[in-house]
Each structure stands twice: as C-alpha cells, then as structure tokens.
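Every protein chain but one is kept in place in this view of the complex.
Moving on, here comes chain A:
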Amino acid sequence: MSRPEHIAPPEIYYGDDEARKYTDNSRITAIQAEMAYRALELLNLTEGPKYLLDIGCGSGLSGEILEEEGHTWVGMDISPAMLDVANEREVEGDLFLQDAGQGIAFRPGTFDGCISVSVLQWLCNADKTINRPKARIQRFFTTLYAALDKGARAVFQFYPENDDQIQLLIDVATKCGFEGGLLVDYPNSKKAKKYYLCLFAGVQSGKKNQMPSAL
C-alpha cells in the first residue's frame, strides 16, 4: 500500500471526501481512539483536569477522548475539510487551521501536555519544494517546547517510514531541548506494532524523567 503522505500534501489529501470517509470508517476510528488513549496514558498526567494540545486533530476523534477523560483541549490541523467535519460534530476543543511546520503560536508554559495521532510522518515529508523537512520539524519542536509547561510531555503516535526518519526526529527534538525517545508497543506483532515518540519538556521538580515501558 502506498503511503498517503507520498500522494499529496495533507490539506489536499484530506479533502471533503477523504475527511468524511476517514471519520465514518469504524475500523479507523477504533484504532485512532485506542492510540489516543495510549498517548494520553503516556503523558503521565497528575490527577485532575488539564489543558492539552492535539497536533493534527483532524475531525476531533482524539480530542473527544481527551474530553471524555475530563480535559480541555485545543487542536490544530492543516486540512480545512477535516476541521469542518470537527465543527459539524460539535467537538468541545478550540480548533485552529495551522501548519505545525510553521510553528505553533502559544505563550510559554501554556499546555500541560500534547498528543498527536498519526500525523508526525506528514511533517517529515517534503511535499512542496519550499518545504524543507528538517527546518520545519525544528521550527515545530522549538515552539512546542516553549508552549509546554515545565516537565510536561508530548507524545506522538506515528508511522515512521524508515530508521533515518526516526533518527532525524529524535536528533531535532534533542537539539530543541527535549528529552525522551522512541517507544514501540507490541514490537513483535506486525499488525499491532505501534510507534510513539515520547518527549519530555524539561524535568518536573524532584522527578527524574524515565521512559515509559512498552506494551
């Protein structure tokens, strides 16, 4: 199967038809929900309602998981069609039309955590001549680091294309100040294997950052 990020940029690929198909497909929504729960678990939040960011929120499938768990969220996506579907579905989160590769626009220390489901591989893709993946990833991680509260985590479920892509993401994240690395759930199952990039924005007072255990 060809990778959608090779076919067209996300805002084109997820046009009206694709946005609706994606959101109505029960197999996709079930997998998205499961990965959103896992990402939320990996944020390792303290008790209580938090203010969270969802990168590439699409039609709000992962945001709804955050809502169910009692959190308030902000989502951004580059596909207007996906955001329209999110609006129609009356999700609670605040939605932004935004390209993560251009950086995010929040004050320092805003968010208690950040999740992202099936999006990061798009950012690694040079789908337009002006898109230099490394510079875009760097801009994104720099602004994300600043927008996270000290010690907060960002967890990205994604579909890496190869080891070079994983290494590029980790190198740039480290350069931008993040600790952390790659977590692979069910590494021996071809079907269930899932990749999570777990990043820590600094250290919570008195706690040492520790990579979570894989399933």
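We adopt the following convention: a residue touches a chain if its C-beta (ideal position, glycine included) is under 8 Å from a C-beta of that chain, and two chains touch if they have at least 3 such contacts; residues count from 1.
Please note the rule applied: contacts and distances are computed from a predicted model.
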For this session: Look at the options "Trm112p-domain-containing protein", "E2 ubiquitin-conjugating enzyme", "small monomeric GTPase" or "LSM complex subunit LSM3" and return the one that UniProt uses as the protein name of the missing chain.
Result: "Trm112p-domain-containing protein"
Problem set entry | Among A:D16, A:E41 or A:D94, the residue in touch with the chain that has been omitted | A:D94
Exercise. For the chain left off this view, which of A:L66, A:L83, A:I115 or A:I166 is in contact with it?
Worked result: A:L83
Seminar exercise, completed: Omitted-chain footprint on chain A covers residues 48-51, 70, 72, 74, 76, 78, 83-84, 87, 92, 94-99, 102-107, 109-110, 130, 139, 143
